[in-house]
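I have placed the structure first, in the form of C-alpha cells, so that the comments after it can refer back to it.
Of the protein chains in this complex, all but one are displayed in their positions.
Labels run A and B following the written order; every chain starts at residue 1.
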Amino acid sequence: MTTRVRSAAEPATTEVAARTARGPREHLPAARRAGPRARLGGVAAFVLLGLWLLGRRLGYGPGEYLQLLVDGTVTGAVYALVAVGFAVVYRVTGVINFAQGAFVMLGPMLTVSFFRALGGAGAVALATAALAAVAVTAGLAMAVHRFTLHPARGASALTRIIITVGVYISLQGLALRIWGPRPQVMPAFTTMQMADRLLEVGGVVLQAQSLWVWGTGAVTVLALAAFFEGTVVGKAMRACAVNRTAARLMGIPVDRMATLAFGLAGVLGAVAGIVLAPSTRPTYDMGLDLGLKGFVAAIAGGLVSVPGAVAGGLVLGVLESLWAGVTVAGFKDLFAFVMLILLLLSRPQGWLEAGHE
Amino acid sequence: MRQGSWGFRWLAAAAAVAAVGVWDLVQPGGLARLSGGLFTSDLLIRTGLFTVVLVGLNLLMGYAGQASLGQAAFYGMGAFASAIFTVRARVLGIPPAVAEAWWWPWVVMVLAALAVGAFALVVGLAILRLRGHYLAMATLGLGVIVYIVLRENLGMPHLNLTGGFDGIVGVPRLRVGGVQLWPVQVYFFVVWAAALASLALGLNVVHSPVGRALRALHGSELAAESVGVDVGSLKAKIFALSAALASVAGSLYAHFQAAVVPDTFGFVPSLELVVMSAVGGMSSIWGAPLGALTVLLLEQLLRTHVLGLVPAVSGELEPVVFGAMLVVIMMYWPGGLVSSRRTQAPVWTSR
Partner (left out) sequence: MSGLWRGRPWRAALCLGVAAVLVGVLVYPLVAAPAARVGAPYRIGFIASVTGPGASLGTPERDVARLVQERLNREGGIAGPDGVRHEVQILIQDDQSRADVAASLARRLIEQEQVHVLVGTTLSGPSLAIVPIATELRTPNISMASARAIIEDPQTKRMRTWIFKPVPENLHSAAKQAEYLKAAGIDRVCHLYENTAYGQDTFASAKQEFPKLGIRILYGDSFDRFATEFPQVTRVRASGCQAVVIGSIPPAAAVINVAVAGRVGPRKIVHGHGACSPDLIRTAGQAAEGTVMPCGKILVADQLPANDPVRRVNLQLIEEYSRLTGGQPISTFAGHAYDALQWALLGLQAVPDGQPLARVRELARDGIERIRNYVGTHGVMNLSPEDHLGFDPKDFVIVTVQGGRFVLLPPQRWK
C-alpha cells in the first residue's frame, strides 16, 4: 500500500544531514553555534532564576534553598543513573529502551524478596540480596535484548520502541502478579530499620540514605567510565557506538555488544532503584515515572554521552526539587516534561551525532 | 492507485456495521451472549470511538511518518470540553437556556474539535520541525503536560472545572430534538456514523493529491520539499486533523461514559493508541478499525475467558499476556495485521 519514494536525492539527504549535525557551524547564528552542554547550562540558568524569584515570594531564605538543592541532588543522582542506562543503550543499539523503568523497579523488588529469603535481617543479607537482584536484572535485560530486539534489529526505530513498550508492560504486569499492588519495604542501609538516621549539616537535614545514593552513584559511574576506557570490551562497545558498520568490519561482534549494553542498562537501573528504595517504598508501578524522568535527563545530556546523562540527571533533580518547593504539590511532575520540550525545541535537528543507523 | 474502489469497501463496511447495530438493537445483548461475552455493546462502541482517533493517528504516523506518543491528550481535551461545558456550565456563566438545550452538546463538540485542532496546529508548527524519535518524545511530553494540567484542575481548584483526580461525573446523554440518543444500542449508531465518516475522510485524503504528498513526505522530507511540497505546513495540518478527530471521539466518549477522568488520557493510554495503530497497520486507513477491534477483543478475551468473571479479580494476569503479545506482533508483523495479508514477509523499513 505504501510506496517508498526512492529518489536520487536520498544519498545526498543523509550527507547534508550529517554535515549539518556535526558542523562546521559558521553559518549558524550564535545561539545555535553553542554546543549542547552550553545550551543546557543556559536553559538551566534561566530556569533557576525564575525559581529563585518564586521562592522569594514565599519567603524562602538561603537555608530553605540549600535544603531543596541538597534534596535535589539526591533524586538527581538517581535520575543520573537511569539516564546513563538510556544513553548506553541508545549509543550502542540506537534503541530508546522503554523497558528501562522496569529494570529500575525490579532491582528493589527482587532485593526485598531475596532479603526476606535470607532471613530479613542484617546488612550482609541485604547486601547479598542487592547484588543478587542486580545480577538477575542484568541477566533479564540481556535476555530481553537477545530474544526480542535482536531478532527485530532490521525493523524501524518506532517498531523497536513499541517492542520495548511491550516488554515494559509485561514486566510491570509480572511484578504485579508476583508482589501484588502494595508497596514493599526496605530498611534504610545505615540503621537497617525503617526509620533512617538523620544528619544535620549546616542547617540542612539529611537522611543518611542520601549519602548512600551519592556514594553508590559516583562509584557506579566511575566504574562504568573505567570499563569504557580501560577494558577491551568497553572500548569495543564504544566503537560500536561511534560507527556500527566500521566496528563490524573490524571484527567486533556488534550484536553481542548490544546485548551487553542492555546488561549494563539493567545494572544501572537496578542500582538506581535499590538505592532509592528505603525512602520510596518500591511498588510494581514505580518504574514508569522514574523511567520517563531518567529519559528526560538523558535527552538533556544529549542522549549519547555518559557524562552528559549524569549532568542532565543532576540538573533535572535539582531544578525539579526547587520547582517542587515553590509550586502546588500536583504540578511537580510537570517540570520534567516542560524541560523536555524546551530542550527539544532548542535543537530541532536532534542531539545525535550523525552516522548512527 | 485504484481511485474509486475504496468506495465499495466502505459501503460493505457500512452495511456490516448497520447489520450489527440493528441486530443489537432488536435483540439487546444477543450478540454478546452468542459470542460468549466478547462482543458486548461496550466493546462495539469503544471500537467505534478508537476508530475515529486511529484514522487520524494513522494518517499522521503511517502516512506522514510523524510519531505521536501523546494522542490521548487530544482525546481527553475533547472529552473534558464536552464534560465541562455541560456539567459545569453554570460556573462558566452559560445561561441555562443554552446549557440545557438539546443542540448545545453538539455545538460544544464541534467547537472543541476546532479549538483542539487549532491548538494542535500552533503546537505542530513549533514541534514538527523535530525528527524521528525526538518528535515522538516531544509529543510524549506534551501529552503528559496536558494530563497533569487536567488532573490538577487547570491550576484553579476553587473553580473545580476538571474535577481534579476524580474528574467530572454526570455528563448528559446526547439528544436530537427531544429524543435521547440512548440506550447503548441506539448510541452505537451515533458512534459508528462518526467512525464511518472518519474512515471516508481518511480514505479520501489518502487517495487524493494530499495523500500522495504525504507519502512523499514519509519517504523523504527533503525530497518532498524539492518537488514543491510545503512540508512544514502539511505536517502541521495533518497533526491538526488528527487532533480534531481525536477531540470528536473524546466528546462522544464523554457522553457515553458519563464519567470523565484524567487517568483515561495519560501516557499509558497514548501508548495503547500507538499499539492499536501498529497492530492494525499504521500505513492503512483500514488498519484503524482492525487495530482497535483486535486490541479491545484481546483485552476482553483475557478479562472474561482466561480469568473468568467469577470469582477471581480481573486484571492481574492481563498486562503480562498483553505485553507479550504486543512484542510478538511487533516482531513478526511490524506492518500490522493489515499488511500481513498482502505480503508474506514482514515489511522492514529503516528510518
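Methods note: a residue touches a chain if its C-beta (ideal position, glycine included) is under 8 Å from a C-beta of that chain, and two chains touch if they have at least 3 such contacts.
These numbers come from a predicted model, not from an experiment.
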Neighbouring displayed chains - absent chain, whole complex: A, B
Sole contact to the chain not displayed, among A:G120, A:P181 or A:P253: A:P181
Omitted-chain contact residue, chosen from B:A32, B:A112 or B:L337: B:A32
For chain B, residues in touch with the removed chain: 29, 32, 37, 40, 42, 157, 163-167, 169-170, 257-261, 263-264, 309-316
Interface with the unshown chain - residue positions in chain A: 64, 67-68, 71, 74-75, 176, 180-183, 185, 193-196, 198, 205, 207, 276, 279-281, 283, 289, 321, 324-325, 328-330, 332
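The rule we apply is simple: only the chains that are shown with their structure count from here on.
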Distance from chain B to chain A - Cα centre to Cα centre, in angstrom: 31
List of chain B residues in touch with chain A within their complex: 61-63, 67, 126-127, 129-134, 136-138, 140-142, 144-145, 148-149, 151-152, 155, 215-216, 218-220, 222-224, 226, 267-268, 271, 274-275, 278, 283-284, 316-327, 330-331, 334, 338-339, 342, 346, 348-351
Parts of chain A lying in touch with chain B, wherever the complex brings them together: 1-7, 9-10, 12-13, 16, 96, 148, 151-152, 154-159, 161-163, 165-174, 176-177, 288, 292, 295-296, 299, 328, 330-331, 333-334, 337-338, 340-341, 344-345, 348-351, 357
